[in-house]
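Handing you a structure now.
Note that one protein chain is taken out, while the other chains of the complex remain in position.
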């Protein structure tokens, strides 16, 4: 189990280091799109603060979606995926390793940058901390469900858009709870209920996302 | 010249329209993404109207970016790109055909749907017309500059960062002029200066994007 | 029972059976709908608080119930196909999806129309409404994924995975009014508690629900017949059936 | 050990083959032959458990392979047409990953030695992208050098892209594997003489 997990985790991390561009692109996209709203809307501080957490969350969602098509497609093209399916390690562990690597290279950097963007929107310090916590908790959901979407659309033309269609609706609860936690803080309410709902949703999507990814990969290579 | 252009244009259009669902998928994607922002931001009419144009523009950028990686990568992987470089047609015409097909299948439908999205955000009629015009003018920029980025990311190691740094900031003027035109209308100002700046920017990026794409493709296959 | 099921699990055996069943369900749907509309518009009293606008309920509630019910049935067929690898299951799921999407759209549309006079707005982003919208996206995603994969067997299995993942949304829709503080009203029909609405209203609504049910079965059977013909077009029995 | 009974394969509504039975005992080799598109690759994928057969069943040590899952993966090595070599990773990294995926423990020195034995020792540190077609194939095949413990090898066109010297290396490796009680199923368009205790031939296509 653990060996399979660390195996693909280490390999994908190494590949990501070789192709730093991919991860950097995602982060850049996140930062630029999120910084663009004040530019594009020319809004005053009041409304800006109100939409801040939501914009940051949606941008994080879109940014991590942007990196999805690559998750399995390259492995399919060069035959590595086939090798994973016939390997001596359980498929679930191998896929979990890949998803973990995806989160470490996109979700985690996104979460760490999120408070900086929140600062741009004039969020107060306590809201920034909640924003960080909510993106930290929520971004693994995006990686997990996103992996399922990527696996389902493997080898399909227009996979990027299609994966978005499949994944985005499923991610809505994460978005609602995540942005909701920040909004609660702004209204001087307790963000904890939102965050624990987010945590529960993470647990559900761990099981569902992993199962769906493995099942979809087997189907794609049948 | 023209034959090379229509050749790849027709082929890529056929690739894109092979399944009737593909065009619908792009539109569906926009509806979903557009529904995400109100969810995250708490959805009061005031702030919603302020971010409307920005949201549509983010969707445009996203659609281009999501569909871009495959623009040349698939052709490279299966050897078609090699065939294009040694073909009897000038490379510039072939690449222009590919970019035109990309715009027709992503930028154009997006521009046509943009006013509908704006309606959801409660934009007034005159702002909707300006939004349509700005996305019509701006989306080719995204296809052209995006193609250059896609070509640059081929083969050369670490080119991902380079492309990100090159393309995204280059697209920012388009987004600022585009959203700015709508914002001007909302403040009862004349959107024409913004739109003509956008037009000028389109002319520049036509030359720049096409040249950069061809040069980058030759480098990638050397 | 098991052997009967097994026999009709083959598309070839199911095709004529479906053909024989369609008229029955279609007529049942038509009669029930006529009766339901009559009761709904001429017998049921005007609502004390909402006036005549409440009559949208006869469209809205059946559509909303069917949208969720069809999804569960569709996911059930899809899951069955994934486990047992039977050809008919995937076809049934494909046949159900458009009807489910139609009812979801109808529920959203009628709900929005109803919301204007009662809530003063077409749309609010509350949990019930949002999760119903997500259901529409799930249906459309299911259809889009099926369309995108050429090999029908592969398409069946991939979309089955998606359908099963999406099932989580159903309890969220149903219980959203209890779990969250929503504008939308809670359940007024329940098997355990006494009904809270006028008997004629309830009768009209239930008639419409059964009509929607019969309609869904008839339409899905007709669609599955078309799918069987298309997928098995190279089989000898289809050539004979057409010729 | 490996038993396949009455296998059938359907693709796009067309039956590629049917009624194929295979029984493989230690030391035996199965050659799958047939023209292009006759279903050789499909048969190998069924034996590897990647594709479900339309009819029939594959058993390994008496148990259906679908139930064995990764336990079967640990005793079987599948080499498809795509060599599973990542362009960005070096030859050595590629081989090390492939070995661990197959459940074979190997240190850095053994990896280098295996590459050297397959004539790509000088390229060990190069990213696979710059390797020639044959060199990439050799990197993929190098895992065989350390796969003595894996009893069953399924090889799809292993001789493709190899030069004479490479063909010789692979023949030798196969011969030692079979002599030590291993088993192999392979497809090949080229006529290559192979030493084995028993050679079965499965002929597909018209």
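The first chain written gets the first letter, and so on, giving A, B, C and D; residue counts start at 1 in each chain.
Quick note on the criterion: a contact is a pair of C-beta atoms (placed from the backbone, for glycine too) under 8 Å apart; a residue touches a chain by one contact, two chains touch by 3 or more.
This structure is a prediction, so every number in the text was calculated from the model and none was measured.
When you scan D:54, D:87 or D:160 for touch with the missing chain, the hit is D:160. For the chain left out of this panel, the touching residue among D:100, D:138 or D:173 is D:138.
Counting the whole complex, the residues of chain D in touch with the unshown chain are 11-12, 34-37, 40-41, 81, 119-120, 123, 126, 130-135, 137-138, 157, 160-166, 189-190.
Think of the hidden chain as still there; on chain B it touches residues 7, 11, 14-15, 18, 74-75, 77-80, 82-91, 94, 221-222.
One rule holds in what follows: only the chains that are shown with their structure count from here on.
When chain A is laid over chain B using CA atoms, the rotation angle comes to 175 degrees (nearest 5). Taking A-C and C-D together, the pair of chains sharing more C-beta contacts is A-C. The most central chain, judged by C-alpha centres against the centre of all protein C-alpha atoms, is A. Centre-to-centre separation between chain A and chain C, using Cα means, comes to 32 Å. Work out the mean CA point of chain C and of chain D, and you get 48 Å between them.
Taking the mean of the C-alpha atoms as each chain's centre, chain A and chain D sit 37 Å apart.
Chain contacts: chain C has residues 130, 137, 140, 144, 148 touching two or more partner chains.
In chain A, the residues that reach two or more other chains under the touch definition are 18-19, 77, 157-158, 162, 165, 168-169, 172, 176, 222.
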